[in-house]
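Every protein chain except one is present and positioned as in the full complex.
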Amino acid sequence: MTDIASPRTDIPQDEPARQRDELDAAWRSPAGWRAISAVNQTYVGRRFVITGFIYFLIAGILGLVIRVQLAVPENDLLTPEAYNQIFTMHGTMMMFLFAVPILEGVAVYLLPPMLGARDLPFPRLSAFGYWCYLLGGLLLLSSLPLGLAPDSGWFIYPPLSSTLFSPGMNVDFWLLGITFMEISAITASIELIVAILKTRAPGMSIDRMPLFAWYILITAFMIVFGFPPLIMGSILLELERAFGLPFFDAAKGGHPLLWQHLFWLFGHPEVYIIFLPAAGIMSMVVPTFARHPIVGYRWLVLAAVGMGFLSFGLWVHHMFATGIPQLSLAFFSAASTLVAIPSGIQVFGWIATLWHGRPRFDTPLLFAIGTIVTFVIGGFTGVMVAIVPFDLQVHDTHFVVAHFHYVLIGGAVFPLFAGIHYWMPLALGRMPSERLGRCSFWTMFAGFHLTFFPLHWLGLIGMSRRVYTYLPGLNLELGNLIATGGAFLFALGVLLAMVNILWTARSGTPSGDNPWNAGTLEWLKVPTPACNFRSIPVISSRDPMWDQPKLSKAVELGVGFLPDSLGGRRLMMGTSATDARPEQVLELPGPTYMPLVAALCVGVFFVSFLLKLYAMAALGGLLSVAAFLVWMWPTSPEGRRGDIVASPGTVLPTAHGHHAAPGSTALNVTLAADAALYGSLAFSLFFLWSYTPDRMGTPLPSPSAWPAVLDLCLMLAGSAVLAWAERRMRAGAAVPAMLGLPVAMGLATAALAHGLLSSGHLGLPAQEHALAAVLWTLFGYQAIHAGAAVLIAGLAAVAAWRGHFTRGRHLALRIAVRFWHYTAALWAVGFVLVHIPPLLG
Amino acid sequence: MPSVPKGSAILVAPAILWSAHFLFVYVFVSLACLWGWHEATVMGVRVVTAAVALATAAAVLPIALLGVRAWRSAPGATADPTDTRSRRGRFIAQVTAAQSALFAFSTIMVGVPTLMRPPCV
Partner (left out) sequence: MTRRVVITLLPAAALALAGCSTMQSALDPAGINARQVADLWWLMVWVLSGAFVIVMAVLAAALFAPRHWRERVRGTTLIAAGGVALPVVVVPVFLLASFAVQWPLVPERPDRLTIHVIGHQFWWEVRYTGPGLAQPVVSANEIRMPVGQPVQFRLTTEDVIHSFWLPNLAGKIDMIPGQVNHMEITAERTGVFRGQCYEFCGAQHAHMAFMAVVMEPDGFAAWLAREAQPAPPRGPVEERAFQAFLRGGCASCHAIRGTTADGGGGPDLTHVGGRLTLAAGMLPNGEGPMGGWIAGAQNIKPGNRMPNFNGFDGETLRALSSYLYGLK
């Protein structure tokens, strides 16, 4: 609280031209090949969307190949091996490389301008996520030309995906490529949650947030809790494949259903993780083209939250046929049918908005109507398959193929195309061709229904999923032929939309500001300047562009917050979560190659692991850690602390090192994701433990508790020391932190060393029994966290010794301490998990 | 004037209670079936049925209370765009109340099959 950074902001309007140029210079990204160092949300978002679209086209071509193969019975265009690779890659790419990332990309691109922010709060993190996505996707994709593509379905059920039945690298490509790119899902969700909660324009209280932000907020939380089960499942399956830890091997106490639980614990929420952002797009498109504010805003928030939660209670409906007791099935059946309520509210919210509006039938609205029609059919068949006895008939038939394409194309691809046509003027500054747009819509819509409607019928008359061919004489010929024809029509529609995009980019008419007369902030200025907003406006409506007519002018004149970059700094507003009261000023980093370097280091790990070069993989792991240490290395706070006059009369602290900075929220979200990951492992332990028939017999691991007690005590002692140091720091004393951090690091290092030396106490070698394997994995999990805690504490110690901590500005210490407490809690929970069940047994 | 809810986290409380109930009944029934508790009865009622029914009641009650409280605490509508506090308070209270209704119904729907289906077949 010492230096007032610059007195110049007291008088925001005296030199608007200089301010504008300076803002522009501060936020501009380098041109040419150096642009890869850009971290601005516009760049990262656009990259996500373009990469996702390319993956979509590749996966779509694979889908066409599938339909060609199935056009006639006993077709021998593809060998069964090739077909199995192609259908696996089609599903995998559509779900992992297209649907989730492209919608995240749309969110990265649109949210800041929609929320009145200049960027996302952690630009380097989004850039890192993008590179992980690109590289992980390429790693997976590289298997296709090599003829080594995954071939056991996008769900890769063991034991088919175990080394016994899939000895090649195919499944490893899946596990490692997907896990690599999933880093981006987690980083993006952390980023988006913090952005939505902490960086909205002043006055945009949560009841004034654009619905898109609500949907993305819920989606991001769903990713935080929904992706970890899959990541854990992938880790376990890769450990089984690489090192023989028998998690899923029924002969050694494992269980193949464990994978199915972990996979669908992710896999069902995944469907809503895809649908909700798309519904968010719909909720922006519909009001604009109905020319009426959204009707039932509160209803729609209710529906989105409801779907977010209910979707976690549905996973077993993918496992109705596995022999689970029917009462358990009934719980999931009930939950699955209940989703009809929020989904119904959702659809009728859009209809009600149109009902009150004066619709204008431009291409985006056509796609939106297509969405409603298609999604309603998909929803109805969804209710059908939620009914257990009916599902047992159609499960794994083409009926289900039809159902989920209705839901995913109707619920995500059509909305996405609505969004693409809607926001094309924003991204390209030009209007798309209306005629081409209509053509592409009607072609896609007709093609889609022609392709997928007959599949309902084919499933009911017995056509299995995932078959490379079928026999003649079972009535399957006509439906398949129609479906294949429809698929080409659908592809033609996509092609027309692409032509439209390219045409618009080259020769569309310039759109000007707000060409559709939309209500939300992202349309304030087209093309959007590099800093998004010349100054940050104060929001007093859900549809500020409709209700605050002087907004644009005020922003341009610099009447809002932070009109001055204070000498080329990237500044933006930090506001409170519920009411969006101004709280702090964030300063963001500019272009850097660090995210790319870090992603490449992580890539070394994944590629080496794939090639079974485990020493090299370890090196890649160390390189990644080193990259993150460099990235996080404490830099001098000189000139980045103190208070800033954000607007006349509003003096705000800068966020740098501030204990309430967005980094603190981000850490909480990260820990929640990590806890979900650990929870998945704990679930695995319980699942296997409860299924082990001889759980009271001798062959199970019987870990001895005493070595673990010692280690746990050391970790807890570290926690106590750090808690004390942080309390003293809050009172302004930095010396306890300078001393406490190294002491705690020493304690944890001792616990780690002792734990590793005495790891024999876990009882059995990990390869002998699935339970032993889980215990070893738990131990490894805790050890990795203790190692991370030591490194994070080390970074804080460097900052402490360099004198960066002052009262109220000791974020690094806060993060180190909280991470430490979390790690100690992990060790405590781990102790209970490992040592209590044998006592009970 | 009734107090305005401070944060927005209350909005997800009904859903979290529903999740807890769902997790409990699912884990409980799975374990009971694996370990053969489903044969046991207490005063002529199957233990599994009784436990799920009790858990359902124990979850629905607080969800309903939460909903009623939220509904009653909602500040009146305001036409003043600068009165962010009561607008937002009304919003959170109403959405919370609606969440309670949705999730109370959902909890009951999840609990009801216990009364109609044998537990471990």
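As written, the chains take the letters A and B, and residue 1 is the first residue of each chain.
Heads up, the rule we're going with is that a contact is a pair of C-beta atoms (placed from the backbone, for glycine too) under 8 Å apart; a residue touches a chain by one contact, two chains touch by 3 or more.
Computed from a prediction, not measured in an experiment: that's the story for all the values here.
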item: Touching the absent chain when the full complex is considered, from A:Arg47, A:Arg67, A:His255 or A:His317; value: A:His255
item: Sole contact to the chain not displayed, among A:Ile178, A:Val285, A:Val347 or A:Ile539; value: A:Val347
item: Residue in contact with the excluded chain [from A:Phe243, A:Trp355, A:Tyr593 or A:Trp633]; value: A:Trp355
item: Selected residue (touches chain absent from view) among A:Thr469, A:Ser704, A:Thr749 or A:Gln767; value: A:Thr469
item: Hidden partner chain, residues of subunit A it touches; value: 73-74, 76, 79-81, 84, 152-153, 157, 159-160, 165, 250-251, 254-257, 295-296, 299, 303, 321-323, 326, 333-334, 337-338, 340-349, 351-356, 358-359, 369, 372-373, 376-377, 380, 383-384, 387-397, 460-462, 464-475
item: Chain not shown, touching residues in subunit B; value: 105, 109, 113, 116-117, 121
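Definition applied: only the chains that are shown with their structure count from here on.
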item: Centre-to-centre distance between subunit B and subunit A (centres being mean Cα positions), rounded to whole Å; value: 28
item: In the complex with subunit B, residue positions of subunit A that touch it; value: 203, 205-207, 298-299, 301-302, 305-306, 308-310, 312-313, 316, 324-328, 330-335, 337-338, 341-342, 540-541, 547, 577-579, 690-691
item: Subunit B - residues contacting subunit A, complex; value: 6-8, 11-12, 15-16, 18-19, 22, 25-26, 29-31, 33-35, 48, 81-82, 84-85, 87-88, 91-92, 94-95, 98-99, 102-103, 105-106, 109-110, 112-114, 116-121
